[in-house]
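Apart from one protein chain that is not included, each protein chain of the complex appears where it belongs.
What follows is chain A.
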Amino acid sequence: MSSQGGFGQSKEFLDLIKSIGEARSKAEEDRIVLREIDTLKARLSSPNITKFKLKEYLMRLIYVEMLGHDASFGYIHAVKMTHDESLLLKRTGYLAVTLFLNEDHDLIILIVNTIQKDLRSDNYLVVCAALNAVCRLINEETIPAVLPQVVELLGHQKEAVRKKAVMALHRFYQRAPGSVSHLISNFRKRLCDNDPGVMAATLCPLFDLITIDVNSFKDLVVSFVNILKQVAERRLPKSYDYHQMPAPFIQIKLLKILSLLGNGDKKSSEQMYTILGDIMRKCDSASNIGNAVLYECICCVCSIHPNPKLLESAADTISKFLKGDSHNLKYLGIDALGLLIRISPEIAEQHQLAVIDCLEDPDDTLKRKTFDLLYKMTKSSNVEVIVDRMIDYMISINDHHYKTEIASRCVELAEQFAPSNQWFIQTMNKVFEHAGDLVNTKVAHNLMRLIAEGFGEDDNTADSQLRSSAVESYLRIIGEPKLPSTFLQVICWVLGEYGTADGKYSASYITGKLCDAAEAHSTDDTVKAYAVTALMKIYSFEIAAGRKVDMLPECQSLVEELLASHSTDLQQRAYELQAIICLDAHAVENIMPMDANCEDIEIDKNLSFLDAYVQESLEKGAQPYIPEDERSGLSNISNFRSQDHESSIHALRFEAYELPKFPVPPKAPSILSSSVELVPVPEPSYVADVHQPATSALTVSNSGSSELKLRLDGVQKKWGRPAFSSTTPSTSSGDTFESNNGTTRHESISSTKSKVHDVSYDSRKLQPEISTEKQKLAASLFGGASKSDRKQSYTGQKVSKTNSHGADKSNLAKVASSSDNAAVIPTSQPPPDLLDLGEPSVTSSAPSVDPFKQLEGLLDPTQDTTKLSSGGVGVPNAPDIMSLYADMSLSGQSTTVANPPPNAIKTHLAKQPSKGPNVQEFLEKDALVRQVGVTPSGQNPNLFKDLLG
C-alpha cells in the first residue's frame, strides 16, 4: 500500500505517517508531532531549500495541522508557493492555503494578485485551481478585485470553469449580497447552459436568491418545472444517474426551489402538481437516494398550495417511512409528519403508535426529533404530558446546547397552555432547578412578570392563588442547596412581593428564609441584592400595615455586613433598607405601595414637576438656569457680545449672558467660601449630563464654534426661560443619575428601585429648600410626627449616596465628605460657567457618562423585568402575553377540575378521548401486539445494507 504513497514523498514523511499511525496514546502522538514541528521550523528557515523539498514540507505542514497542531509558522511558504510558475507547485500551494487560511486571514491580501493572474491563465486547470481558492479565501473586501474576471469566466469554453465561476459568484453572494446583485441576469442565463453540471450549479445561487425574494422569480416556475420534467424523464446523459435514479441531486435542488416558489401561490403551485405526482409515483423507495427525493417531495407538497391528492400520497409515504425498520427513515418520517400536521392535523392520529415508539427509542437523535414534533403538536389538552416528558428528558441529558433549547421550549409551552397555576409554578420550578443557569435571564423576568400580572386583569382571585402557590412552593425550595442563581433571584423577588400578601406566613418567617438564602449564596451579589430588596419590601409592608417590625438578628447582621460591602449597589440597598425602616407608616406606604409593581411609572424627562419650584425661586431672586451650550459659549466673552449685537433675536441668550457680572450673589457669601471648592465641582458635570447629552465634551477653547452650537442645538429650554438655579438641577440630576446607575448595572432591578425613585422625586422637590427653610422640608417630606434631627440625618445619607455615585464616576472621592454641605449651601453657589472655566478637566471628564444613554438603557430592561420606572416602553409588550394567557386560562381552568394528565396525549392524538384509556395501557397493548408478532416488522430489511458495506 505504502508504495502508492511514493508520489514524490520522501522516506522521512512516510516514516512520520507510520510512526503516528503506530502511536499508542495521544501523548505519544503529540510528542511525535511536536518533534516534527521543530524539524519543519528548522528546515523552512534554512535559506536554500529546493522547491520540491518545500512542496513536501508543505504537505507535512498540512498533515501536522490536520492532527490539530498549529502550523501557522509555515503559512507564508504556502502563500509563496502559489506564486510559482509550475502547476505542480501552484496546486500544492493553493491546496495548502485553502486548508490553512480562513477568509479573514491577513495573508490573503498577498494571494489576491496571484489569483488575478491565474484567473487569466490559458490553462483551464490553473483557472480551476484559482477558482477553488477564490471560493474559500476571497472575502468581502477583496471581492471587487476578482469579480470582473470571475464574471468573464461564466462564458469560458470549459464547463468545469463555468461551473466553478457560478459557484464562486454564489459564494460572493453569501459573503456580500450587494456585490453581485447586478449579476442576477447572468445566473438566469446560466440556467440554460448546455452542460447539465453548470445548470445544476446555477441552482445553488438561484435557491438563495429566491429564498430572499420570491416574487421576482415567479416567471421561472415554468422553466424549473420543465427542467424537472426532463430530468425525471431521463433526458439527461446516463452518467448523471445515481443508483438508477435520474440525476437525483438535481431533482432535490429543483424541488427545494419549487417549494419556495409555490409557497402560498395557488397559480404557481398548480403548475407543479403533475410533475410532483409523477415523481412521487416513480420514485424508488427501496434506495436511500429514492427516499431522499421522496422526502423532498413531501416537503414541497407541504409548502405549496395544498392539493388533496398529493397530500394523500405524502401521507402514504410518511407512513411507509414510519413503519420502516431504518432509523433514518423514521427520523425523516417524524420530521415530515411535523410538516404535514400543519396542513392536515388529523393525520397524526393514525401514527400515534409510531410516534410513541420513537419517543421511547434509545436513539437520542430520534427522540429529539420526536420532541420537535410534540412541540409542534402541543395544545392545552396535552401540554401536561408533553412538558413533563420534555422535562424528564431535559434532566437526563448533559448536552448544554440542547438542554437550553428544550428548557426554553418547556417554558414557552407552559406559559402558553398552562392548565392550572399549581402546575405552572411546579413546572417552572423544575425547569429552573435543573436548567436555571442555562436559560436566558429573560425567561426568568418573564416568569416574574407572569406572577405579578397574573392571568387576566379581572380575575383577582386567580392571580392571588397563583401567587400564593408560588410563595408556598418557593418557601419549600429556597432551602435546597445548589439552586441556580437565576432561580434564586425569582424566588427572592416573589417572596418579597407576595410573601406576606395572603397572611399565611409571618414576616419574620419569610425574612428568616431570605436571610438564609442570602447567606448561603454569599458569593452571588445579584442574589444578595434581590434578597435585601425583598427584605425591604416585607418590612415596609409590615410598617405600612401598622405592625411593629422586629428585625431578626440574622437580618440585622446581614444588613450590617452589606453596609460595608464592596459592591456599591449592595451598599445602597442596605442603606435604603435602613432608612426606610426608620420611617413612619404613612411615608412607607407611599414609598413602597403594596402590590404596585405593575403600576406604570412615568418619567418626566422635562422635569416639569419642578416648574413651580423654579418659578418660586426665581421670584425670590435666584439665578435663572442657563443651558450648558450657552454656558460654554460664554467662555469668550467679547466674542459672544458682538454676536449678540448682530442677532438681537436671541433675547433670552442675551439675558443669560449678563450673569458673569455677578459671579457671587450677595446673598450668602459667608457660607459659600467654605464650600465652593469642594461641592460644586461634580455638580455642574451632572447638570451637563442631564440637560446636554449631545455635548460630549465642553472645552474652553471651543468658543469659536459656540455660536454655531447656539443656533443649531434645539435643546429644549427646561423652564420657560433659560434660567439657572444651581441647586435644582444638581439635585435632580444627581437623583436621576443614581437610579440610572443602579438600573444599568442590574438589568433585573426590581420595582423597589422605582419606588426609591419616587422617594427621590419627593425629596428632590424639597431638598434645595433646606438651605433656606429646613423646617419646611422636614414637614413635607417626613410628616410632622418624626423628629427633625433624624430627618436631617436621613437627608444627609441620601445626599451622600448621590454623591458617592458621582465620586465613582468622576473619581472625586473627596466630594462625598462635604456632602452635607451640598444639601445646605447650594443656593449660594456661583454660576457654573465660572466653574467650567476654572475646572475644565472635571467638566470634560464627566460627560463621558451620558445619562440619556443610561436612560435608554433603563427603558429597555423594563421590558424584561416588570414595569419598573419607564411606563411607556414596557407596556406594549405585556398585553400580548397577557392576552395569550387569558385565552389559555379559560380552557386551562376547566381541565384543572378534571385533571387527567396521562390521558392528555392520547386525547389529542385520538381526537376522541373516549377511544383509549391512557398512554400506559396503550403501550402495554402495543407491547403485547409485538410479542404476538403482528406488528409490521420492516418491509425492507435490506434497505441500507450498503450503508455499512
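Basically, a contact is a pair of C-beta atoms (placed from the backbone, for glycine too) under 8 Å apart; a residue touches a chain by one contact, two chains touch by 3 or more; residues count from 1.
We take it that contacts and distances are computed from a predicted model.
Entry comment: the absent subunit's protein name, as recorded by UniProt, is "AP complex subunit sigma", drawn from "G protein subunit beta 5", "Complex I assembly factor ACAD9, mitochondrial", "AP complex subunit sigma" or "Nucleoporin NDC1". In the complete complex, the hidden chain is touched by one of A:239, A:461 or A:523, namely A:239. Within the full complex, the residue among A:77, A:171, A:573 or A:631 touching the omitted chain is A:171. When the full complex is taken into account, the listed residue touching the unshown chain is A:135, out of A:49, A:110 or A:135. When the full complex is taken into account, the listed residue touching the unshown chain is A:201, out of A:54, A:115, A:130 or A:201. The chain that is not drawn here is touched, among residues A:273, A:375, A:402 or A:509, by A:402. Of the listed positions A:49, A:99 or A:501, the one in contact with the omitted chain in the full complex is A:99.
Taking the complete complex into account, residues 1-2, 4-5, 7-9, 14, 17, 21, 52, 59, 62-63, 65-68, 70, 72, 86-88, 91-92, 95, 98-99, 102-104, 123, 125, 128, 132, 135-136, 159-160, 163-164, 167-168, 170-171, 174, 196-197, 200-201, 204, 237, 239-240, 242-243, 247-250, 252, 288-289, 291-292, 295-296, 327-328, 330-332, 362-363, 365-366, 368-369, 401-402, 946-949 of chain A touch the chain not shown.
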